[in-house]
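One protein chain omitted, others in place.
Chain IDs A, B and C follow the sequence of writing; residue 1 opens each chain.
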Amino acid sequence: MTAIACQAISKSYGHYEVLHDISLTIQEGECFSLFGPNGAGKTTLLKILATLQRPSEGRYEILGLDGLKEKETIRANMMFLAHGAYLYDDLNAKENLAFALALRGQTPTDRDMKLALDRVGIGAFAEMKIRNYSAGMKKRLALAKAMLAKPKVLLLDEPFTALDTAGTEIMREYIRERLSENGAVLMSTHDHDKARPITSRAGMLNQGMLKEISLEALKSDELF
Amino acid sequence: MIIHRVIRKVQRFQGWFGGGAALCIIAGLYIGLIGSPPDYYQGEVVRIMYVHVPLAHTSLFAYIVLSIGSMWYLWKRDPIVDNMCHAVAAIGAIFTTLALATGMIWGKPTWNTWWTWDARLTSYTIMLMILIGYLMLRTFIDDSEKEARYAAVLAILGLVDLPIIHFSVEWWRTLHQPQSISMRGVSISSGILIPLMCMSIGMSLLFSYMLMVRTQLLYLDRLLHAKKGRLMSQFHMSKTDP
Amino acid sequence: MNFFNVIRWIVWKDLVTELRSRETISSMVFFALIVILIFSFSFSMDQQAAREVIAGIIWVAFAFTGIIGLGKSFSAELQNDCIEALQMVPESKGAIYLGKVAANFLFIFVVEILLFPMFVIFFNLDVVEEISLLLLIFFLATLGLSAVGTLFSALTVQIRAREVMLPILLLPMVVPVMIAAVEATKGALNGDPLPMYSQWLELLAIFDVIFTVVSFWMFEFVMDN
Partner (left out) sequence: MTSLYLRWGGMLIVAIVLTGLTYSHYQQHLATLSPSQAKAQGLNQEVRVLGMVRGGTLEGNVEGGDATFALVEKDSTISVRYHGPPPDNLRELKTLVLIGKWNASDNIFEARDIGLVTNYGFVVGAYLIGLIPLAIFLFAMSRRVGLLYEEIKTSKLYQEE
């Protein structure tokens, strides 16, 4: 079944066209990696698919639901791990998890939260305020949020930045788990070495235009 | 979409609106300045009314058009309606400013004061502030879709607020300045009515004409910039792509 | 039902973060104290003159303090882009609006309660009999202020020049609240009989109802595309 399908999406900011005529289809169980230089429009495309922004032109469907009309249902089944970790500085890790999941309509038990925190390796800091967290720890906590939410569609914006080797492995492990449970993953990254092992399809976004590239081309460095 | 067809149809008669506005205003000016008798109480000063009252009515009309357009936009998300709202806000702000200015000039000889915290004057001033806030808000947003949405929300809130503002100022004024200043003795006789009607119709036509011109202006501006932007990104693409 | 859960969690989150950081309330209180001080320097007043202008001073101070609180309410959501998480809540955005209104109302009302004794002391007011009426006026006016203010806070926080735009957009809209609150407070402080200014209380109540409903509806368009 098709998880993400967008047709002819364009987006302009003021006078500048950030995305031009993007069409993309991602099946369930697929991980699509979006490469491209800075300012190519990767984050904008993810934000549009995450129902945070409305495209200037074009339409898209997620899990067969219209992205402009059935946003609430899409949101309940989708998770966007963005550049900002969506965490409150004055709450501790557990409170942040409980709050974020409560807004999604989920009530994880204390044990579930503890397990997720342990799995991402910050179980020891569960009672610490986020204010004192490092960028990598914040990223891990956001990942723990996604683990508890178990979304069908996962959108990741630069998932490997700020993560160390162990953190990268946890992230990849989680992505594999989602794929094995028939979830779909769309991630933007410029780190093709870290992304390659889990990528099933890849695309190059440049100056607002999307071009699909083969996995072989991904291995050779000439593209970058 | 329907609105596009309507706009195109109306746009075809743009010249008629302009010409009609010019004729009505010239006729109104002639009758108002030369052809009509002075008022018994106010004398020649009553002639200010022929320019002040149509301006005031039209600015109110502009606000109503703005809020209906905003609701329409939130419902249909049609960019041309947003261009129309943007246009009508600027025109409405100018009409409101001029209505206030002519009102002040009228107030000096009749009430012997430039300004009074009269309910109507005060609510017009607040309406002007809302319109200016609206125009400022639009300059502070980069995403045109978001700009249109936020502007529409502000316009609708203002529409709900204006009657409440008017009533509250009215109550407040009757508490503090009991009836010392009022429009006295302007009985609407035919001598006043004819130039007033001419100018009112002329101003409404002029407003519609200006609205069409400005909507067209904003639309063309958007079109040109979109094309330029697309051309620019294609240009970059051809340079970076081997 | 999830709608009410969201309201509850938003209020809980705002209260807990406020209790831990104490940023909003303390900055509001100190700002208002400075405003009071400046006012008492600008008008050197005996008790009679104070009665004439004190209602205005109270509400100017409360309005500006309220704007500080309202501005912080959503600019706090900018840390780690939390506002995007709120936008992606799979629930009607009205729930977030109601939660935020409740929290903002609570903060501003608490600050007003803390500040009012200062006014009583600095301006030698005599308020023992009218205290419950004054509380009612504060309640209604603060509700109106936070109903509109929460919407504009959410709107201005997502644009450029947000610190300037919040008061520019908000103050013209709350003119009725200001007029009604000042007139009613003046009536209560003068010890006038209630029927002489009950119309202002009615106006405040009507404003509250209308603007809570309209802002609830409009919040959807501010937080969601």
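Following the convention adopted for this analysis, a residue touches a chain if its C-beta (ideal position, glycine included) is under 8 Å from a C-beta of that chain, and two chains touch if they have at least 3 such contacts.
Remember, predicted model here, so these are calculated numbers, not experimental data.
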| item | value |
| --- | --- |
| Which displayed chains the hidden chain touches across the whole complex | B |
| Which residue of B:Ile7, B:Cys24 or B:Met210 touches the chain not shown here | B:Met210 |
| Residue touching the undisplayed chain, where the options are B:Val10, B:Leu193 or B:Leu224 | B:Leu224 |
| Touching residue (missing chain; options B:Ile94, B:Val160 or B:Ile194) | B:Ile94 |
| Positions on chain B where the hidden chain makes contact | 22, 25-26, 29-30, 33-34, 38, 42-45, 47-48, 51-52, 55, 91, 94-95, 98, 101-102, 105-106, 108-109, 206, 209-210, 213-214, 216-217, 220-221, 223-224, 227-228, 231 |
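Definition applied: only the chains that are shown with their structure count from here on.
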| item | value |
| --- | --- |
| Comparison of A-C and A-B (more C-beta pairs in contact) | A-C |
| Chain with minimal offset from the mean of all protein Cα atoms | C |
| Cα-centroid distance, chain B relative to chain C, in whole angstrom | 32 |
| Between chain A and chain B, centroid-to-centroid distance (C-alpha), Å | 47 |
| Rounded Å distance, chain A centre to chain C centre (Cα mean) | 38 |
| Sites on chain C at which at least two other chains make contact | 225 |
| Overlap residues in chain A, where contacts from two or more other chains coincide | 53-54 |
| Chain A-touching residues of chain C, taken from the complex the two chains share | 2, 5-6, 9, 12-13, 16-17, 20-21, 79-82, 84-92, 224-225 |
| Residue ranges of chain A touching chain C (in the complex, touch as defined) | 50-54, 71-76, 80, 82-91, 95, 99-100, 102-105, 129-130, 138 |
| Of all residues in chain B, those that touch chain C in their complex | 74, 126, 129-130, 133, 136-137, 140-142, 145-146, 149-150, 152-154, 156-158, 160-161, 164-165, 167-169, 171-172, 175 |
